[in-house]
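With one protein chain withheld, the remaining protein chains of the complex are depicted in position.
After this line comes chain A, so read on.
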Amino acid sequence: MLEKLLILLFASNVLAQVCMPDAPEAYKVRLSIKTALGDQAYTWNDNELYLFRATLAFAMRNYLSGQLFDVSNILVCNETERVSFWFMVKSVTNPTTLIEKQHVENAIKESRHRINSAFLLTDQTLEFLGILPTLASPFVPATPPWLIAFGVVMGVVGAGIVYFLVAAVVQRKRKKTLDEEEEAKGATENEIAGENLDGIYNTSFSDDEKVTEM
């Protein structure tokens, strides 16, 4: 019974020392260096891997302040030509246990930008499978730009409409006054002309006798 327990403990120790893909605490990382950098791509070698492990240790140190993570705490395995590999993080306080996935995720999310910059990569070219990158929220200005464009256009159009309406009103008033002037001129002419239209009554031709005598 005791032997079985000892074997189990030994096994778990060994397991804790060796990184395994698809383990509950392991993350897969994928780098696309050529896609990101083209001609200026660097070759992936053990030194780059060492830098990666150091960056991760840096991220863990920042997240769990006080615990001094070292390169040896980051276990890496299953490297491929793609440049992808799995990693797990050993605890500082208890070297036989692994840090839980959630803590690793939070640590990486916090220092994501620093990790990316260390490798001259982006969220899309340095992928941590399972950790969704926090997308940068687009800049939202106070007034939506379309309302500004709308305001400008409507302002110009409104001014134009007002101008046309005012011009029409002014034109009509001018026409009215012109008409009135013409009428007045015409009326006075008629007065002068019509004064003697009726003529002077010439009594010599009128017959005052009411009864004709014959």
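Following the convention adopted for this analysis, a residue touches a chain if its C-beta (ideal position, glycine included) is under 8 Å from a C-beta of that chain, and two chains touch if they have at least 3 such contacts; residues count from 1.
In this section, contacts and distances are computed from a predicted model.
Peer 1: One chain of this complex is not shown here; going by its UniProt record, which of these names is it: "Transporter", "ER membrane protein complex subunit 3", "Putative beta-1,4-xylosyltransferase IRX10L" or "Origin recognition complex subunit 5"?
Peer 2: Choosing among "Transporter", "ER membrane protein complex subunit 3", "Putative beta-1,4-xylosyltransferase IRX10L" or "Origin recognition complex subunit 5", the correct UniProt name is "Transporter".
Peer 1: Consider the whole complex, including the chain that is not shown, and state which of A:51, A:68, A:132 or A:184 touches that chain.
Peer 2: A:132
Peer 1: Considering the complete complex, identify which of A:19, A:33, A:59 or A:75 is in touch with the unshown chain.
Peer 2: Only one listed residue reaches the unshown chain, and that is A:33.
Peer 1: Which positions on chain A touch the chain that was left off?
Peer 2: 30-35, 80-84, 132-135, 137-138, 145-150, 153-154, 157-158, 160-161, 164-165, 168, 172
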